[in-house]
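Note that one protein chain of the assembly has been removed; the remaining protein chains are unaltered in position.
Showing chain A:
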Amino acid sequence: MKDTEGYVTEDGRQIGGVLMEMQNITLRFGGVVAINDISFDIREGEIRAIIGPNGAGKSSMLNIISGFYTPSEGQLIYKGSPRPQMKPYEVARMGVARTFQNIALFEGMTVLDNVMTGRLTHMKSGILSQAVWWGKARDEELANREVVEKVIDFLEIQNIRKTPVGRLPYGLKKRVELARALAAEPSLLLLDEPMAGMNVEEKEDMSRFILDVNDEFGTTIALIEHDMGVVMDLSDRVVVMDYGKKIGDGTPDEVRNNQDVIDAYLGVAH
């Protein structure tokens, strides 16, 4: 799959060229090899899932993409050129946004303020003009607020706009996290277990929002998820990891029938 034209999904969506490519990534913590020589790519406009049993190295992989970890070996090609070692905030400026497995919102701030923090990478005015809130800082805030309001409208959280996040139920917090990530207008959106701990109804809502985001904004999405039903329904292509190795890569159907994948999930003697 090294071509640049992309492919057409089952439901008729056109998927573009390679947005990010992982080349022979290895990640070690001392003697522990968390990720062992993994290569795969993420294409523009697709929903790419990374699955695997606990401890397979999925979150580590996401952390490498977001710049939180630096790979011990191998390199990332982002938008056609190798990405040098970067801090997470620098990666964020390049258009990568994420949500966290354990919600990482500012509990005491309102939903609106939390989502506004997603716009930080787009704010250029200095601390002084922001403090007096005049001229450029003011215009900038208004423009950013407009983007944020569109996201709030899109995710249907108008009714909790002014509610402190700490008072919200879990499922809504997850949605606010998604809102914050979307507010950054990312070209690549990383979702770390977006459905963890949700009930069926909340999962359905979240799935719909993920599909809508992909459909409406054309955002490329990479997600980690344990709920196989969700993964198989949502994603266009799936990478399967086990013990730090890639054991499968392909469409949900291909992966589902892959013997290595079945073994990894059902368990065989190693």
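Convention: a contact is a pair of C-beta atoms (placed from the backbone, for glycine too) under 8 Å apart; a residue touches a chain by one contact, two chains touch by 3 or more; residues count from 1.
Just so we're on the same page, contacts and distances are computed from a predicted model.
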Of "Cell division protein FtsW, lipid II flippase", "Peptidoglycan-associated lipoprotein", "Raffinose/stachyose/melibiose transport system permease protein" or "Long-chain acyl-CoA synthetase", the UniProt protein name belonging to the chain not shown is "Long-chain acyl-CoA synthetase"
Looking beyond the chains shown, say which of A:39, A:159 or A:259 touches the absent one.
A:159
Against the hidden chain, chain A presents residues 12, 112, 145-146, 149-150, 152-154, 156, 158-159, 161-162, 212, 215-216
